[in-house]
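Every protein chain but one is kept in place in this view of the complex.
Letters are used for the chains, namely A, B and C, taken in the order the chains are written, and counting of residues starts over at 1 for each.
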Amino acid sequence: MTSFAYMLTALIAMLPAPFFFKTPMRVPFRAVLIGFCLLLDELFVCLLSSPAYPHYELLPFQMLALSLCISTLFLGKRRRLFASLATILWIWIDFFGMLSLSYRGVDFLWMPFVVLPLAFYPIFFMHPYKKETRFCLAVIWAAAWILSYAWTP
Amino acid sequence: MNILIFGIALLLPGLFAVDSALTLGPSSWDISQQRFWGTPIANFVFWIGLAHAGTFFSAILLVLGARWQHRVAFMAELSTLAALMVAASFPLIHLGIPSEFYQMIPMGNLRSVFVNPESPLVWDFVAILAYGIVSSLYILLHLFSLQKSSLERFRRPFAWILFPLVLWVHTIVSMDFAVTFVPNWQGAYFPLYFIFGALYSGVALVLVLTELSGRRVRAVEDLLISFSWAILAFWVWEALAKGIWHSEILVLGFLVPQLLWISKIREIQGARVLVAISGMVSLWWERLLLVQPESLDWTWVDIGLLSFGIGAFCVLFSLLRRGVQKAFPLALDENALEELRARPVQFARKPFWISICFGALAALLFAVYFVWNVPSITWMRLIPILFPIAALTAALSLSFFAARKVWSSKRIAWILGILLLWGVGVWGLVFRGSDVSYSEAFVTVSDQAGKLKSSAVDAREIWNARCAACHGKDGNLNRKFVHEYYPLPQTLSLSRIDSLGMDSLKRVILDGRNYMRPFRGRISDKEAAALVHYLKSMALQKEKGGLE
Amino acid sequence: MRTRKVKWIVIWAVLIVGGAGLVAWDLASFPEYFYERSSRVPFNHEKHAEALGLDCSKCHVGAEAGIRATMPSKADCMDCHNLPLTESEGIERLDKALLNAPDAPFVFTSLLPSNVVFPHGLHVKSGVSCETCHGSAKEIDAGRRPQVRMQDCLACHQGKLGFPKASTDCARCHR
Partner (left out) sequence: MKISRASFLKLLAGAMAAVSLFGCRKGKPLPRNKHAKSLNKPDKNLWQKEIDEARLLKPRPEPLAPVPRPGAHPKFRNGNIRFGMAIDLDICDGCGKCALACMLENNVPRVTSEDAKKGRYMHWLELRGKMPVMCAHCGNAPCEKVCPTGAAVASPDGFSSMVYPRCIGTRFCGANCPLHARKFNYADSLTLGLAAKFNPEVPLRPQGVMEKCSLCIQRLQNARIQAKTFGTEWLGKNVFPACAEACPKGAILFGNWLDPESELVRKTQNRGIYAPKSVAKFLPAVVYLRGKA
């Protein structure tokens, strides 16, 4: 998988994110929307990835985590709660995914676990509805995304 | 009542299956030849998945602020307890030596041997134990909070502990598969996959249970549809990434639940129940195919174990519900709950954070203890056990704070004392362990066993063992012993050895002379020859020593 | 109230009797709890070892160099007992017992599980005397047997009992 394709996955993940929670919607419709996006992510990863990049198994779900993170930027209320939950979900996916990969002899990538916890700083210590907070969070998430691909020990 | 009778009807034959599974061992049920695992594990994963429903509805939805969660919370919590007990019994049945299960507990023991914390089964044990205790405490807290409103403020803190724990448990169950080298068990995405599968089946179970108790909660139906879409995404990914595709699972687990979009069907109670059951069946079948993808060759024990699971769940659930109904009549009364919900709820902030600190401390201490004793482990692989330990400690300390609100210190001291006594007792039993758990016997020692090997090197050892009692280790007589003999054994000088000749000396050893008894049969020819050489070398040495 | 009391007494009685029954059944069907002594010829360690100065390995061949210390055969006894050794009382009875004894008069069921190997010779070589585990001859005569417990093995191998450290690799002793 090339770095360009990898960046493309980020783009695809981020595009539908604003619409996840923006409009009031019944729960099953929202689930269908998110599920559909996840299916598209999977299809996309499947087309682009090569087995030489063992983390590809995780990629659609990392994409889901990224979109959920981004979507919290557009939330009207309880942004703190859901932004932190989405970030934890990302850490969760990465940690257990890499833990299981490490049993198969794949290197454990540390970078996401250094960068993602930084996201809690803007979530908790800055005003949740200010533009700076959103910007700061977006930067951190983007950095986590890039570094979890590019940075290998 | 009907559930109880239904449960007993399934449980009784199931118990026979459990009995024969325990006595005959794993060969009594069908086991995959490549994977050595079979139906008990599939049942375990299925039931532990169902056990997530309670926590999902009463803890996760509580902290996420779903307005309708109290309507199904008790039902779901009770089903969690029942399903958890059923789930926990299956790994025990699965074991080759069930009575030795405690060897998985990650604590040192008398023999100072430690478990292997890299193994997901150890994580499993700890996580399920912690989940069982914490969710029981949670349901107790919930029940008591109906009577003592001062407890209400502890519910949310507790829910915050339980929320990650329940996800952790199923994550770890998924790791049992994900860390292996079995091709169809591999998958870095398994944690989410299993969690969504568990929540899906849990929601389906709660739907069935609420319908059976004559109520209807539309939000649960909505959730069922939602989770069917989530699980679809994982099934598609299984197909794309690993080429695993089972159309029957897709039909039962995804297509059938879509019927609920059609409002005509959705209004029929039977249809809703059937849809939920279809979802559960598809997930059970999926777990079975995961554990055992080869063609099934079931014995009656496999079916009996399935029946045991369902039966035991129904019996436990209905008994628990009756108990709750008797002891806490408010709990299942919807109107009363509606009123209770109107109370303003606070969050017990200070006890919560203190408990969290206790939990973190306990996890840290455990990690230090373990790394100290087993320095060779990859410490990162210890993390999966640390969180359940932290959560368990935090929940216990939070319960302590909650108990102080309602009970007198004397009563708490009593309870703590009894619990401590019990805990120390159990700890001691586990610490000691059973005696040699080994089928075959101890070594029998007779004169036949373990003869000395013969070689020139150990002729000295043979001499020391066989001859030195009389002839002395250095070849001089052992006077303390032989003073009773007459005539005294001859001292062997170099000249005498040479005049006698090696062969005749060897004959003396083998056939005896005067009071010296024959050693034939106790010493081989080769050994006798080696002894004669040794004799000569000793005499040589003595001669040299004498000259010097 | 009275019937209630009676009910509880009955329940407790059932529990106690049942528990006692379980224990009794357990002891009866798993008789490993009863230690079996099976020597057919009386033997006094103290007399042989301390009074006569015999090494353990004179009779227990292998005790100082082999993997296992064996039990003496009749021939080993007769090495000395073919002589009119002492005038002590009871010697006739002993002689008679020896005369009638089978070739292997002593059979000892060791307390070492069969999946463990304990090299006697190697331990003697590194300075662990027989007494360390078996006790003195007097104690042996009084019926003492070495307790084989893995924690003791490991404590010694980890160097906690004053002897030099040794391997704690499972595969050194377990087979």
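In this text, contacts are C-beta pairs under 8 Å (C-beta built on N, C-alpha and C of every residue); 3 or more make two chains touch, one makes a residue touch a chain.
The model shown is predicted, which means the values in this text are computed figures rather than measured ones.
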Note: the excluded chain touches shown chains A, B, C
So which of B:17, B:122, B:173 or B:492 would be touching the chain we can't see?
B:122
Where the complex has a chain not shown, which of C:72, C:105 or C:121 is the residue touching it?
C:121
Among B:13, B:98, B:293 or B:518, choose the residue that contacts the chain missing from this document, as touch is defined above.
B:98
When the complex is taken as a whole, what residues of chain C touch the one chain not shown?
5, 8, 11, 15, 18-19, 22, 26, 29-32, 34-36, 65-67, 109, 113-115, 117, 119, 121-122, 125, 167, 169-175
Please output the residues of chain B touching the missing chain, sorted low to high.
19, 22-23, 25-27, 33-37, 94-101, 103-104, 113-116, 118-122, 125, 176, 179-182, 297, 376, 435-442, 444, 449, 453, 457-458, 461
Counting contacts across the full complex, list the positions on chain A that touch the omitted chain.
103, 105
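Following the convention adopted for this analysis, only the chains that are shown with their structure count from here on.
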Rounded to a whole Å, what is the gap between the Cα centroids of chain A and chain B?
34
Can you give the whole-Å distance between the Cα centres of chain A and chain C?
67
Chain A residues counted as touching two or more neighbouring chains
none
In the complex with chain C, residue positions of chain B that touch it
110-113, 436, 438, 440-452, 458, 461, 464-466, 468-469, 478, 480-481, 484-485, 515-517, 519, 521-522
Given the complex with chain B, which residues does chain A contribute to the contact?
26-28, 30-32, 34-36, 38-39, 42-43, 46, 54-58, 60-61, 78, 81, 92-93, 95-104, 108
Residues on chain B engaged by chain A in the complex (per definition of touch)
64-65, 167, 171, 174-175, 178-181, 186-192, 219, 222-223, 225-227, 229-230, 232-233, 236-237, 240-241, 261, 380-381, 383-384
